[in-house]
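Let me begin by handing over the structure; questions about it come next.
With one protein chain held back, the other chains of the complex are shown just where they sit.
So, chain A:
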């Protein structure tokens, strides 16, 4: 059953839902219906089909039954606590764009709330899989990850498809005082899919969030990760790899707001572009007044595997506080011809040599993924995409 993204659909969705869900969807719809579709210059949205509302029933969560862990399907029941946390996050400015962000709030059709209780150490990585599966081709997911005081956990999201799908998601990560959170997001939707992802991290005192973004699929792909470092001594380490082949477009945005003293951030993006693919990297580092002794760093390195690709980097640094350290760097270049010659002299074809250079750049990130099978399957996937 497919329905338009309109007020009637909202009415139907909230008919039997609790007051929390009503509030969220109605407020989301108010903005969604007012804001026009964005006109992006660098990554054209002409090819994106705005979907109909559909149910999505293929979400899978693994390792959800562990001591100290509470998980819920967000579409079954939105708890009071969840809504409060969401509202805290929604006061911040983040996301790919208001249209897409509020589309999720109004029309989310899947999602999880994942909470690590205070002082809990969640040993096994929690794996959430959103696959395009038969008719389940529209994934609009709302995820809430809350690490209570002094807890540890790893959550791994995997978005995948063999055929065309649409994904637009919103993920809120709240890392409370002294917690450690690892987030892994893998996006390998088919090369005719669309992917949008809106993410926000909020940190308490001495909390630390590591985020690994493996962004490989989709024809049109736009995501934003915003980190609000609000707690003294808190940190966010955002590592990303991306691959563009054929006519893929990636639009990546990273924003780190250093709000509290002694906060630390590192944004490290490595990419490779082949054929006629395009990528835009936006990196914003904002050292707010009061963020004394804060340290921020962002870097992007892109391997250009063909002369027909396009890579833009737009790094920006804002400083309202004197007592900080901040660096940014961006570089894009073709593989050195002498290196190619050297590798080919050992029997590697030009594509094998290029693949090896991409692996060389990506390996430090792939090596940190929390599962052997995941590492292998990502390497295979990258190999197929570069050789194919």
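The rule is short, and it goes like this: a contact is a pair of C-beta atoms (placed from the backbone, for glycine too) under 8 Å apart; a residue touches a chain by one contact, two chains touch by 3 or more; residues count from 1.
Keep this in mind: contacts and distances are computed from a predicted model.
The complex includes a chain that is not drawn, and of the options "Succinate dehydrogenase cytochrome b556 subunit", "Ger(X)C family spore germination protein", "NADH-quinone oxidoreductase subunit K" or "Fe-S cluster assembly ATP-binding protein" the UniProt name matching it is "Fe-S cluster assembly ATP-binding protein". Within the complete assembly, A:356 is the residue of A:50, A:317 or A:356 that touches the hidden chain.
When the omitted chain is restored, the residue from A:128, A:207, A:291 or A:343 that touches it is A:343. On the side of chain A, the interface with the absent chain consists of residues 336-339, 341-350, 352, 356-357, 359-361, 363-364, using the contact rule stated above.
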